[in-house]
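Here is chain A:
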Amino acid sequence: MADREKTVRPPGRIFIARAQVMDADEVRRALMRIAHEIVERNRGLDKVVVVGLQTGGVPLADKLAAILEEIEGATVPLGSIDVAFYRDDIGLRPVHPEEITDLPFDINGRVVVLVDDVLFTGRTVRAALEALAARGRAAAVQLAVMVDRGHRELPIRPDFVGKNLPTRRDESVEVSDEGVAIGELQTAEKEREAR
Partner candidate 1 sequence: MSIDELLEVRRAPAARHLLSINDLNREGILEIMRLSDAFAEVSERPIPKVPALRGRTVATVFMEPSTRTRLSFETAAKRLSADTMTFTAATSATVKGESLRDTVETIDAMGIDAMVIRHHASGAPLRVTDWIGASVINAGDGTHEHPTQALLDCYTILETLRSRRGGDEPHDLSGLRIAIVGDIKHSRVARSDVLAFAALGAEVVLVAPPTLMPASLEGWPVQAAGDFDAVLGELDVVYLLRIQAERLGEVLLPSLDEYHWRYGLTRARAAALKKDALIMHPGPMIRGVEISPDVADLPASLVTRQVRNGVLVRMAVLFHLLGSGEI
Partner candidate 2 sequence: MPGPNTKEKAGEIVVRGGTVVDETGERRADVLVRDGRIVAVEASIDVPSNATVLEAGGCFVSPGLVDMHAHLREPGGEIAETVESGSRAGALGGYTALVAMPNTEPAIDSAAVARDVLALGEEALAEIAVAGSITIGRKGERLSPMGELAALGVRLFTDDGNGVQNGGLMRRALEYAFGLGVVLAEHCEDTQLAAGGHMHEGAWSSRLGIAGQSVLAEEVMLARDLALVRLTGAPMHFLHLSTAGSVEMVRAAKAEGLPVTAEVTPHHLALSDASVQGYDPLFKVKPPLRSPSDVAALRAGLASGVVDAIATDHAPHAPERKEEPFDEAPSGMLGLETALAVAYGALCLEPGESAAKDAEKGWVPPSAGAGVSVRELLGWFSWRPARIAGLDEELNTAAGSRGGQGGPVRPGAKAHLSVFDPSATWVVDASRQASRSRNTAYAGRCLTGKVRHTVLAGEVVVRDGEAQR
């Protein structure tokens, strides 16, 4: 299943957590580490902008931008993109834009740090790369994810990772304010039956 499934939430499907893999503190510490790695890799924040992928990457991007500002004492431009119109499965499954894209700056010549919660098949990131390419020519795009759960279908790799998490294909991973949980998507009826 494409990694977008869980946030798009196909009608009638809910996420059942089976195990907590990271708690809220661990997520916060991971974000801290990622922020320092970004600063180190780019030798400061001179040309850096942070862009969160709708919808899972947006809260993480917000927090990351706040931490970067704390560390370096300078505001980092922050935006968000919805990649619905760039997906490669349009017409095959329900596709709805979640939120409007908001990029209030020029990306030409900048280093775009793309932020998402879970990296899975890589197709969403591919769509995001195409969306960004339509906006201009970034100097570089670096990918920051909280969880890399494997099962790549395209040659996409993250630059900054919170946690590497091996999963089965049929499992599902959710990042929330409480942390990171692994579980499965079920139909509402099955869930009621199981209770």
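Keep in mind how these were chosen: all candidates are chains of the complex that A comes from, given by their letters.
Please note the rule applied: a residue touches a chain if its C-beta (ideal position, glycine included) is under 8 Å from a C-beta of that chain, and two chains touch if they have at least 3 such contacts; residues count from 1.
Everything quoted here is computed from the prediction, not taken from an experiment.
*Asks:* Of the numbered candidates 1 or 2, which one touches chain A within this complex?
*Replies:* Contact with chain A is made by candidate 1.
*Asks:* For the complex, which residues does chain A have touching candidate 1?
*Replies:* Within the complex, chain A contacts candidate 1 at residues 82, 84-87, 90-97, 100-102, 130, 134-135.
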